[in-house]
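Okay, structure first, notes after.
In this view, the complex is presented without one of its protein chains, the others remaining in place.
Lettered A and B in written order, each chain numbered from 1.
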Amino acid sequence: MKISFKTGITIIVLIAFSFSSCMVDSRSESEFFAMDTVMTITAYGDNSESSVKSAVEEINRLDTLFSVQNQNSEIYKLNINKYVHGSKETLELFNCAQMVNTMTNGAFDVTIEPLIREWGFYTGLEKQVPTQKKIETVLDSVGAEHIKIDKETIVLDKDTSVDFGGIAKGYASKRAAQIIKENGTSSALLSLGGNVRAVGKKPDGSEWSIAIANPDDNSKQAGVLNVIDTAVVTSGGYQRCFKYNGKNYHHIIDPHTGYPADSGLKSVSVVSQDDCLADALSTALFVMGLDNSAVLYTENSTLFGAVFITDENEIYVTDNLEKSFFSDYDFKVIKK
Amino acid sequence: MKNRIWIIVFSAVFVLCILSWMYISNISLSKRVVGIYQNGCLIEKIDLNTVSQEREITVSGECGKNTILVSHEYIKMKSAECPDKICVKHGELKSLNNPIVCLPNKIVIKFEGEAENVDAKTGAVK
Partner (left out) sequence: MKLKNLILTAILTASALVAFAIEAAFPPLTPIYGVKLGAANIFTLFALYVLGTKQAAAVLFLRIILGSIFAGQIVSFMYSLTGGVLSFLIMILLKRFFSIKKLWVLSTLCAVTHNIGQLLAAVFITQTLQIMFYLPVLMASGIAAGAFTGLCAQIVLIRFEKFKK
């Protein structure tokens, strides 16, 4: 049987294609702006394109639902009217916030909104140091006891307002990760303005490497965490701050004192299966400081792990992360 | 018999290549991304490999202006208005461990040594 050279080549191409069609490794990526920050979602493999698309849509939807400044958001309405008939998402968000609030004895608190406003950490406001008296007055309306949830209605006390800045991104990444999985995509990486969420393993089957920024020089890293299917969230006092009379003031306010938390930590990174928990806890642990956080860890070591960087640049790692944390620097391990 | 000769030849070339590579990589600039910092804040990040035309960057601080010269081959402090001019005397930026520093204006010019071998980063200011 004789076949011409041209036909031969064509047939070879066709057969080769069919033999190797399994090797197409599709990848889809989107970079967009939501919740006041830059987000990137990268998905690999099956349905990656539709996964990314629906995840972005979901995050944008949640953004309009939770934003403090968007007049159509449920949270905005709640802060104005002091009550709202909460959607499923808002109620879930509240529950998660209240859970972390109880767990951390109020170190994480969504009623901190009036304090953040006083300090001017909202876009468009002048950053300033409020007077001691002003802070004391505002502190009266801060605290979980000023929120009441009756079935699906959320009610706030008269002077109380809420801000989900410390947890909304976590909730968004949780939902986005769920949607990506529901779409049949088993490998993806989400970075919602520094909140990292790994879905499954890397396309080649290995663990994701997530760097923790060096608080003194963000272009460098303090260490790397190798993770599978978890959220990694970092809170640091260096992220948003201003200088006044030679003193540095950062954006993580301690709900107990009304002042930026001064707990001896430069940053806290929390690793958890639950994005919401990771997001809220990173703020809470930063406020609580190393010693209190270590106590909390011994009681909840199945729920989360954490990496602490202190003001003295010492690194502490909880023992459930000991084997997955790598750093050029020495680090100490917090035992259960 | 002949196999052995080939093995020797290849091994010799191999070793020679590795040795010359080690030599070259010590003097050559394999890391070519430079960061200019002031007060610890990144002002500009430049990949020298992508600089086709020589240009100047001016950074001003409490102690007057500094002029940085960037080209494909090097980056250096061209002039400074501060009294000691240590940064100008430093010359071209050569080593990873020896950044150009202007203390009066708190400017640091250094190679970005980090190998970006990670998938994502948490906690960096965007």
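In this text, contacts are C-beta pairs under 8 Å (C-beta built on N, C-alpha and C of every residue); 3 or more make two chains touch, one makes a residue touch a chain.
From a predicted model like this one, the values you see are computed outputs, not experimental measurements.
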Residues on subunit B facing the left-out chain by the touch rule are 2-3, 6, 10, 13-14, 16-18, 20-21, 24-25, 28, 30, 49, 115
Residue list for subunit A contacting the dropped chain reads 1-5, 8-9, 11-13, 15-20, 23-25, 203-204, 206
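Assume only the chains that are shown with their structure count from here on.
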Subunit A and subunit B have mean C-alpha positions lying a whole-number Å distance apart equal to 34
The residues of subunit A that touch subunit B in their complex are 37-38, 189, 191, 193-196, 198, 202, 208-213, 215-221, 224, 232-236, 238-240, 267, 269
Listed in rising order, subunit B residues that touch subunit A in their complex are 35, 40, 42, 45, 112-114, 117-126
